[in-house]
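I'd like to ask you about the structure that follows.
Omission of a single protein chain aside, the complex is shown with its protein chains in their original locations.
Right after this comes chain A.
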Amino acid sequence: MRIKALVIRIIRQFIRDKRTLAMMFIAPLFILTLVNLVFSSNDYEPKIGVISDQKVVDQLKSSDQAFTVYQNKSKAHQDLADEKLDAVIEVTFPSTTITLEGSNPTANKASILTIEKALKSIQTQDTNKIKGNSEIIYLHGSADMETFDYIGPFLIGFFIFFFVFLISGVSFLRERTSGTLERLLATPMRRWEMVVGYVLGFGIFTILQSAIIVSFAIYVLDIKMAGSIWLVTLITLMLAITALSLGTLLSAFAKNELQMIQFIPLIVVPQVFFSGLFSIETMADWLQPLSMIMPLTYGGKAIRDVMIQGDGLGMVYGNVLVLLVFSLLFMLLNVLALKKHRKL
């Protein structure tokens, strides 16, 4: 009853605040479009597995350190599927087969370039043996996949996280600065009812937001979509709920809107670096575990796995569960944080 009252109030307030509505729904679309238009690829060092006889292997290895030798063909393909490798090259004279992991267009391009260069250096010695008839296979994706197809899924997750975090945090903060929180604490409303009411009230808008942004990316920006749109919407929604519960929690530690915005470089921006948009393997070892505590790590990976690799719920439910645990944890902490304002 009290939760319902809170939910209805939040919906009414939200609908009156047209600009905030626009920020939640239109700003992410705008930025996604911009990134789509301007993004260009950068240098990338590929990891390539080689399956072949010893002679070619030695030559390949000496030409570039990107190559790793595999004796076992299925092991190499397993590593490729696990994203430990970007490509596998099989040299069985006279033909060559290149299998690309395919999710990351930058990695694809870099791998092909590296292999072509290496093969050329061999060809000068054994010209007859390998002649231009190499075949390229994509494990995921295809040759026409663009950089945006790879980073798009992360960006969808990130923008939803960012805007929901900010809007929910500032709203909850305003409840405190305007004195209405104190007013509510003078009623028999329980602290958990307040937290749940907020999550539900905003949750309704985040469902809409997730659906709109995901559909826009797929149907208007034509981002690659291998899996189920419903699953992507579900994951983005879970990510939004996590952002919502984190935003309302952290607003307890901000005195005003400006201090809420100060959480962006502290909490939101670091998640971009750890979310998988940039390669975590290349970071300092002590830094890597940090990615484990970032909600965006799980959300971003799950969205990408579904959109590019076409994974089903069975493959990504682990990540979705982690987001659920994060949300519940943040909500629980928020119930405790409200104790600062009323013991009961």
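FYI, a contact is a pair of C-beta atoms (placed from the backbone, for glycine too) under 8 Å apart; a residue touches a chain by one contact, two chains touch by 3 or more; residues count from 1.
Going forward, contacts and distances are computed from a predicted model.
Chain not shown in the complex: UniProt lists it as "ABC transporter ATP-binding protein", one of "Carbon monoxide dehydrogenase large chain", "Na(+)/H(+) antiporter subunit B", "ABC transporter ATP-binding protein" or "Molybdopterin-dependent oxidoreductase". Of the candidate positions A:Val69, A:Met189 or A:Leu290, contact with the unshown chain belongs to A:Met189.
Contact between chain A and the absent chain runs through residues 1-2, 4-6, 8-9, 12-13, 16-17, 178-180, 182-190, 341-344.
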